[in-house]
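Note that one protein chain of the assembly has been removed; the remaining protein chains are unaltered in position.
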Amino acid sequence: MEVNEKGQMILLFAAAVVVIILSISYVYAQNVIAGIESSRTMLAFPKEEIRNLCELASSSSTSTDEVVRQVRILCAKNGWVCNYNYPYRVEFKNLEVEYDAQDCRR
Amino acid sequence: MDLKGQTFTLEGVAASLLILIATYTIFQSTVVMSPSWSEFNNIQLKQLGYDILRVIDNPEAVNSSLRGMIGNLSCGDGNYYAPAEFSQNLSALLNALPAYGRVELIWFNGSSIETAVLFNFSKNPTPNAVRVSRLVAASNDNCLPNAKIVEVRLTLWR
Partner (left out) sequence: MEDGKLSLDLLMGLSIFLFTFIFVANFLPGVFADVRNEINLANQAYRISTLLVEDPGYSSGWYNITEDRCRTEEFRPGLAVYDLETGVKYNNLSVEKIQTFARLLNNTTCIERVRFYLGLNLSTLGGQVFRFNVSLKNLAGDLVTYNRSVLLNHGDKIPVTQVVRFERIVYLDKWADNCNVTIEGQNVAIADRCVAKLEVSVWI
């Protein structure tokens, strides 16, 4: 029986287009991933927590041993490791960030 | 009607289906999805939460600041009541965003960590709520025994 092989060019075009789409999307995907990652760092860096500790470390009345101990315990409940000393010495560690400053104002 | 000679049409349809299915499959994968827009809303709400806690933490205000609220807290029957001025101020602030809020106080009583919810801000949050906290150096020997510093946790949702 004769096999009619005419008109396979349309399917060929379609296959070519699919290959092109796949390759372009692979290349451009890197852009999107970069966008996702950079916007996640907004949420990830504990800017406000560190500033909070800096403000506590700026006054000697809030840097007594007892207060620091309670701060360490409350931080630990949130999953952070924090410590601070008067004046302006702050340490903060969470899952993603490790911060250690002799002078937290800088 | 002659049903012969429809190869090209079938080919065309098959080709279209091929392209559409390929496009659909690719865009179902997370690789090419746009960065979630909802993440931006979370960032906005979270930053507003931090801003609120910072703004109402006024060391000079008496009743309407965080320090004043903790110092003048009244408690009874397991409920914790903030001074009316503080509740009104915070409600006004939340209404202006607009957002709903829940305020919890967490402190260390010498042997364990205790949590308390403010009576006027005790609604249950939705699953997409954000949580922000601030450590405030204040004490209340009556309602928060042995606490020298209190974590004020604000949960915000829209």
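For clarity, chains are labelled A and B in written order, and residue numbers in each chain start from 1.
Following the convention adopted for this analysis, contacts are C-beta pairs under 8 Å (C-beta built on N, C-alpha and C of every residue); 3 or more make two chains touch, one makes a residue touch a chain.
All figures in this text were calculated on a predicted structure; none of them were measured in a lab.
K.L.:
Who does the absent chain touch among those shown?
P.N.:
Within the full complex, the chain left out of view touches A, B.
K.L.:
For the full complex, which residue in B:T9, B:T25, B:S74 or B:N128 touches the chain that was left out?
P.N.:
Checking the options B:T9, B:T25, B:S74 or B:N128, the one contacting the hidden chain is B:T9.
K.L.:
Residues on chain B that touch the omitted chain in the whole complex?
P.N.:
5-13, 15-16, 19-20, 23, 27, 32, 34-35, 40, 43-44, 47-48, 51-52, 54-58, 60-61, 64-65, 88-89, 92-93, 96
K.L.:
Applying the definition given at the start, please give the residues of chain A touching the unseen chain.
P.N.:
Touching the chain left out of view, chain A contributes residues 7, 10, 13-14, 17, 21, 24-25, 28, 31-32, 34-35, 38-39, 42, 51, 58, 105.
Everything below uses one rule, namely that only the chains that are shown with their structure count from here on.
K.L.:
What whole-number Å value describes the gap between the mean CA coordinates of chain A and chain B?
P.N.:
About 18 Å, centre to centre.
K.L.:
Using the touch definition from the top, list the residues of chain A that touch chain B in their complex.
P.N.:
4, 6-8, 10-11, 13-15, 17-18, 21-22, 25, 28-29, 32-33, 35-36, 39-40, 42-43, 48, 52-53, 56, 61-62, 64, 66-67, 70-71, 73-74, 77-78
K.L.:
Along chain B, where are the residues that touch chain A in the complex?
P.N.:
Residues in contact with chain A: 7-8, 11-12, 14-16, 18-19, 22-23, 26, 31-36, 39-40, 42-43, 46, 50, 54, 106-108, 113, 132-135, 137, 147-149, 151.
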